[in-house]
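Below is the structure I would like to discuss, written out as structure tokens.
Left out: one protein chain. Kept in place: all the others.
For subunit A:
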Amino acid sequence: MKYVDEFRNPVEARRLGEHLARRMALPELQSRRPVRIMEVCGGHTHTIFRYGLEALLPEGIELIHGPGCPVCVLPPERIDDCLTLAEQHDVILTTFGDAMRVPGSRGSLLQARARGADIRTVYSPLDALQVARDNPDRKVVFFALGFETTMPGTAITLQQAVEEGIANFYLFCHHVTIVPILKALLDDPFMQVDAFIGPGHVSMVIGMTPYTFIADQYRKPVVVAGFEPLDILQSIVMVLEQLREGRTEVENQYIRVVSRDGNRQALQAVADVFALRARSSWRGLGEIERSGVGLKPAYAAFDAERLLVAPSVRRAEPVDCRCSEVLKGQLHPRQCPLFGRACTPEHPRGALMVSSEGACAACHQYQGRG
């Protein structure tokens, strides 16, 4: 496949690994070991485990798998609310396949569907809108989740619903934003990270400038990267080069897709439809101020929150979960006592085991439990 295969070449990947070893042997980097690099995005985490990239890295480079899997960080109470909506007899709940297995306090959407609730997976929010067109006597709710990559699609779909006057279409919105969570991690005294690999597809929407505070105030390099193995390895080379030269900048490895200012049309649609909420809740990380969006009052008629009599309250998470330590780079997934035992992809107990982009689930899928 064009733009994919050439960035997956295994021979080149091995050579890049050797190149990284030579770089790490340079005196300026020798003294910095270990260099800890956080890949923010769950898509990167998935690539790293799928292609075994950690095995190509020389000693002295550690990858910390960050919080950028929106499925993993979905709090249980939002799933509970989805269940409450789906149990209303006139509601069809639609969402992405990724959300179906996320455990709420009363089970997952998949389990609710098995009990008879009308829950349908869609590939695009536009497919959910089509379900609404096809079922004018039902209320069709789209459970919208994801980071900035996914927000424009939701926004444009809603604009289209308004334009066509489709009154039985509703959004249940749990979109979240990447910058506040990065800031929360950077402010955490236990956080041990020297540099970031920035999320390529979020950046395709928001551009590069939202990360400048990481380079300027926290003095850590950021390299926005693509999702193929060579993209990630090249971005690690770029991170090492910044560290060696004592620079902290926001650089772009994924130039074929990401521009400095992001996507203007996408940002306009997002600004039209969404407003920041005062705070949003994250599985494994607690509540974070101004880290998620809801619908603007102008779109209140389409807001599925108003179909709920009372939203579910936040619930305590299992006390034995150590996801937050994994997220901060203090613990490898395998070092968690629950990993592969009380917590598996089939029965996730912690956030990071929920989706194949979560650090623990990816580790479990490609390296086994042992």
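By our rule, a contact is a pair of C-beta atoms (placed from the backbone, for glycine too) under 8 Å apart; a residue touches a chain by one contact, two chains touch by 3 or more; residues count from 1.
We adopt the following convention: contacts and distances are computed from a predicted model.
Look at the chain that isn't drawn here: its UniProt entry, checked against "Cytochrome c1", "ABC transporter ATP-binding protein", "HypC/HybG/HupF family hydrogenase formation chaperone" or "Nitrogen fixation protein NifU", names it "HypC/HybG/HupF family hydrogenase formation chaperone". When the whole complex is considered, the residue among A:68, A:180 or A:210 that touches the unshown chain is A:68. For the chain missing from the display, the contacting residue among A:66, A:152, A:180 or A:221 is A:152, taking the whole complex into account.
Which of A:30, A:209 or A:265 touches the hidden chain is settled by the complete complex: it is A:265.
Interface residues of subunit A facing the missing partner chain: 1-4, 6-7, 12, 15-16, 18-19, 22, 41-43, 68-71, 96, 98, 123-127, 145-147, 149-150, 152-153, 156, 160, 199-202, 204-205, 227, 230-231, 234, 237, 253, 255-259, 263-266, 269, 355, 357.
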